[in-house]
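One protein chain omitted, others in place.
All chains are identified by letter, namely A and B, in their written order; residue positions are counted from 1 within each chain.
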Amino acid sequence: MTTNDAATTRTAPAATGRSGSLFAEVGRVLEGHWVWYRLNWRATVISSVLMPALYLIAMGIGMGSLVEPGEFTQGHDYLVYLAPAVLVVSLVQTAAGESTYPVLSGFKWQRNYLAVAATPISPARLALGELTWIALRLLFSGLVYLLIAALLGALLNPMVLVSLLAAVLTGMAFAAPVVAYSATVQGEGAGFNALFRFVVMPMVLFAGTFYPVSQLPEVVQPVAWITPLWHGTELARGLAFGTLEALPALLHLSYLLALAGVGTVLACRHFHKRLVV
Amino acid sequence: MATAGSLIHARGLVKRFGSFEAVRGVDVDIAPGESFGFLGPNGAGKSSTMRMVSCLSPRSGGELRVLGMDPDTDGPRIRARLGVVPQQDNLDVELTVRENLQVYGRYFGLSRAAVRERAGELMEFAQLTDRADAKVEPLSGGMKRRLTIARALVNDPEVLLLDEPTTGLDPQARHVLWDRLFRLKQQGVTLIVTTHYMDEAEQLCDRLVVMDGGRIAAEGSPSELIRRYSTREVLELRFPFGRVADHTEVAARLAERVEVLPDRLLLYTDNGDAALAAAHEAGLRPVSGLVRRSTLEDVFLRLTGRSLVD
Partner (left out) sequence: MTTDVPTREVPPPPPSRGTVLRILPPGLYAGRASALLERAFVANRRAWLALLSGFFEPLFYLLSLGVGFGALVGQVVGPGGEPIDYAAFIAPGLLAASAMNGAVYDATFNIFFKLRHAKLYDAVLATPLGPLDVAIAEISWALLRGGAYATGFLAVMFGMGLLTSPWALLALPAALLVSLAFAAVGMACTTFIRSTQDFDFVQLAILPMFLFSTTFYPIDVYPGGLRVLIECLPLYHGVELMRALSTGAVHWGLLGHVAYFLVMAAVGLWVATRRLGTLLLR
């Protein structure tokens, strides 16, 4: 292409489409979220911190009063048994919330993604930024939850901090594919309601949160095995109680990493498809 | 003014919001079959007046009869015979075009068979038949407006009240809409319109009041108002920005009256061409000179010292 025209020869910012490093650009997306979060963090406290804590109290202490520590609780108090699972559950629920309506809104209602797409930041990096933001949110919510759980005496030892990492991974193994899906939604997000009611909720109730999956009828057990939540709960409990064995750990980890990885690739692709016309 | 047979009768009508007085003593009488307009800038109190007349907003003071009844006690009975087109379309976004009409008809107590038939006719009227089963959201601004008007007609109202019917529409959509309203007028429907567009007022209204600051500044037919408050023609002399004031003194000698705008002088005279010639003779060298007929805009400028739009 020849650019003889005098008007175009002034020094413009390098219009190569790659004006910054990956980290710098993802960082800019995060910065945008941080500005919003600094003003609105209070609204998120109720759903992502207070609710899990109340859940742990009601189910762990209240409902737990009905069962004696036994084989299925791995010898622990029900509160202690439940605490790592509620950690994973609450992060998965927060992940579901953050990866549905907010993403659709970025494309459709607030349209802030369209604004970002007009800057040098590429759609794929925007998607990575969004996912990183969700991961940070999960990490933070999880930390606060653990603090509360510790005060309730629901934690045995600091190993639960490693459980937190497993829980964040589980959250992302769910969030990444959902973000990829949300980026394809054209309507008003009616499908999200179905996702919450028919995927998230049954997952929370049946995939090993309140009792081992082996309690379920044998035919439905395989359904629980494909949920990221079950793998996450197994990891988190195993780490917290020090009962995790190498081979299952490896299987759980690879399953969750695969889900998160495939989801991330799809999310980047769908962001690109929707923003670059 | 026939007070006895009037559909709308108001004396000293007042609307207060807290300490703010939006409408400060309005007197109007509107006769059956008339097309009546409230002309004025934003914030003149037109919409508040309309809402009171539509029985959507209780009056703070004064006397008001609509269709011979008191809105305070007979709101539902009056509204049953009115058609209201609000300033902002409030169509039911959960329903389709057809359902919007049918469901609205049911609010008026029409039978299911009647609303089905009526919806068909009204979609034809609003030129929306081919969008009958589409949701409302993706329709264009002009289509939504036509649907809102069609919806207001579902109960075959004696009076149709339109608040800023064409604000925000492109010129073509406005003309389509005016055409529809003109048909209604020919069928004898009483139209009450608020607008801040003088061309709309001239197009639609037999009679209008000019409102400003919650009060009526003048009343009459568009031509009467122009005759009474303006001259036959107007000479517009455009000068470079900021240089207009230098020429007002000379211009004042050439016309009955002169209005000073930021970028031009308006010279009110019965013979614009003669005034333009005289201006050149007097040594004025405007960037451009234009002779045009007086409009309601000029009436408004005369009455309030301000422009209608902005």
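What to note about this one:
Assume a contact is a pair of C-beta atoms (placed from the backbone, for glycine too) under 8 Å apart; a residue touches a chain by one contact, two chains touch by 3 or more.
Small disclaimer: the values here were computed from a predicted structure and weren't measured.
Note that of B:A31, B:V103, B:A173 or B:A274, the residue touching the chain absent from this view is B:V103.
Across B:I8, B:V66 or B:L91, the single residue that touches the chain missing here is B:L91. When the whole complex is considered, the residue among A:L216, A:A249 or A:V265 that touches the unshown chain is A:L216. On the side of chain A, touch with the chain left out of the figure occurs at residues 40, 43, 46-47, 50-51, 54-55, 57-59, 61-63, 65-67, 72, 190, 193-194, 197-198, 201-202, 205-206, 210-211, 215-216. Chain B residues in contact with the hidden partner, per the touch definition given at the top, are 17, 54-58, 71-77, 79-80, 82, 84, 86, 88, 90-95, 99, 102-104, 106-111, 114, 117-118, 121-122, 124-125, 127, 151-153, 155-156, 183-184, 187.
As a convention for this text, only the chains that are shown with their structure count from here on.
Rounded to a whole number, the gap between the C-alpha centres of chain A and chain B is 55 angstrom.
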